[in-house]
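Okay, structure first, notes after.
For this depiction, one protein chain was excluded, whereas all remaining protein chains were kept in their positions.
Coming up: chain A.
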Amino acid sequence: GSQHFSELFCILSSEERHQLRSVSVDLNHDASLLIDIPDALCERDKVKFTVHTKTTLSSFQKPEFSVPRQHEDFIWLHDTLVETEDYAGLIIPPAPPKPDFESPREKMHKLGEGEATMTKDEYTKMKQELEAEYLAVFKKTVQVHEVFLQRLSSHPILSKDRNFQIFLEYDQDLTVRRKNAKEMFGGFFKNMVKTADEVLISGIKEVDDFFEQEKTFLLDYYSKIKDSTAKAEKMTRAHKNIADDYIHVSATLNTISADDSTKVEGRVASDQELKLTELLRYYMRDIQAAKDLLYRRARALADYENSNKALDKARLKSKDIPQAEEHQQHCLQKFDKLSESGKKELTSFKGRRVVAFRKNLIEMAELEIKHAKVSSTIQPPAAKGWVCSV
């Protein structure tokens, strides 16, 4: 059913709230444009985000305002930015992934089916686990959508984008605009990027050492981080299964030893790995965005080389030389612009990545230690029995 995220959010301790802040570094420090998602509504599987903006910029009509947005609106914004020629030399922040409630939904289904075979205690605990998982998915999706907007607002060029402003400000439904955009581009550009890239990258003779190194590094790093992300996800899933097993085990054990004084309560914390998985997944997508930049530049280089060939041909045939010259100049300018901007972007990206990894690895290690410390005590029997959280 519907649940206001803000209600659920209140249940968490402030520490947990902080923990689930962005895997990206804290971006919301430029006071001229502050964006956050303070509230979200979950109806079935559709999430409605409340995007809240506080700004000192005159380009906006009001200094503070909120609008409701859906996931599809974010995708529209991302795609328009990708399609914009002027931004070809920038790393466009990766689009937030679609809210995925598949896992808790499946669990809920299983819980419903297995209700008859469980004790009341077991069922309650499983339901709690399920609610926690649902909440975790919910929080994650709010967070990635928030980070996406904050990346844009902290970027000197992208923050000034007209469509970004519309996204933040337009108090009507964006659905109509989205439809139009789809008709215009039809996702054509994106498809082209995917299929031709590898061929292009390998075929182009790189003129710049910096980009040569970046290309090698990013391609390799991407495949490694993709693998690590997948393996981390498997770890998290296995840990969750163990947590579920402990619920069944402790419930049945307590039923058996109801008259004895041994009572066991097992709770397994399984969210330490979540942090690691989220970090890896986010940067996997970010590196894909960086790769996209390289591809665009490679394409610009290819265009430039083709324009050179065309110019030579024109000169040979003494036909349409001025157009060919103009086209060649245009291609060169575009390529130079992409190279210059690309270099800046990739350098700052590297710095950002290192800082983010540091922050998240530290937080993860601290979480692990905290959980292990809590779990490593068997409390002696108080009124009735022993309690140990595992």
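Here are some notes:
Quick note on the criterion: a residue touches a chain if its C-beta (ideal position, glycine included) is under 8 Å from a C-beta of that chain, and two chains touch if they have at least 3 such contacts; residues count from 1.
Throughout what follows, contacts and distances are computed from a predicted model.
UniProt records the chain missing from this view under the protein name "Sorting nexin-2", selected from "Sorting nexin-2", "Large ribosomal subunit protein uL29m", "NADH dehydrogenase [ubiquinone] iron-sulfur protein 3" or "Serine/threonine-protein phosphatase 2A 55 kDa regulatory subunit B".
Shown as candidates are A:48, A:105, A:127 or A:239; the residue that touches the absent chain is A:239. Remark: the omitted chain is touched by one listed residue; of A:57, A:321 or A:362 this is A:362. Shown as candidates are A:66, A:84 or A:252; the residue that touches the absent chain is A:252.
Taking the complete complex into account, residues 217, 220-221, 224-225, 227-228, 231-232, 234-235, 237-239, 241-242, 245-246, 248-249, 252-253, 255-257, 260, 262, 264, 350, 354, 357-358, 361-362, 365-366, 368-369, 372-373, 375-378, 386, 388, 390 of chain A touch the chain not shown.
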